[in-house]
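Structure incoming, see below.
Excluded from the complex is one protein chain; the other protein chains are retained at their positions.
And then chain A:
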Amino acid sequence: MKRRTFIAMAGIGTGLLILPPALYIASPALRKHAAMLIREELYYLKLDNAGVEQYVNDYFSSSSNNVITNLRWKAFYYLGIKAEQSNQIFELIKFYLLSTDFFIHKMDESKLVSYLGLYSPYKSPVPNPYSFVLYPAD
């Protein structure tokens, strides 16, 4: 068993037993782990760190924020669960990329990835990354 997985299983198991669930709600620890997951998954990109943290704050402030969800986020990080294994991590990281200038810069890995505000077709400046807005017809 990998060390991190072992620690995670022990730690999370204990936490589940002794901590009141309310302590996990919107906890700073949860947000820290979510930000760590983003950085780990997108290790090859230059991420604006303050932007990652702001995104995580915005993401959890706007999405459902229940006890189980929060516990899962902690477990995801400590158990080393990757985006392809978890829809929730996938959603977190996907919406992070959609909320940045990454697609506006045509996925140029050499450029700093900056957070522009939570992705919304009604509010954010980020267009559909597939669309003719970024890839006009010849």
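Convention: contacts are C-beta pairs under 8 Å (C-beta built on N, C-alpha and C of every residue); 3 or more make two chains touch, one makes a residue touch a chain; residues count from 1.
One rule holds in what follows: contacts and distances are computed from a predicted model.
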| item | value |
| --- | --- |
| Protein name as given in UniProt for the chain not displayed, "Choline dehydrogenase-like flavoprotein", "ABC transporter permease", "N-acetylglucosamine transport system substrate-binding protein" or "2-oxoacid:acceptor oxidoreductase subunit alpha" | "Choline dehydrogenase-like flavoprotein" |
| Sites on chain A contacted by the missing partner chain, in the whole complex | 41, 44, 83-84, 90, 93-94, 97-98, 103, 107, 119-123, 127-137 |
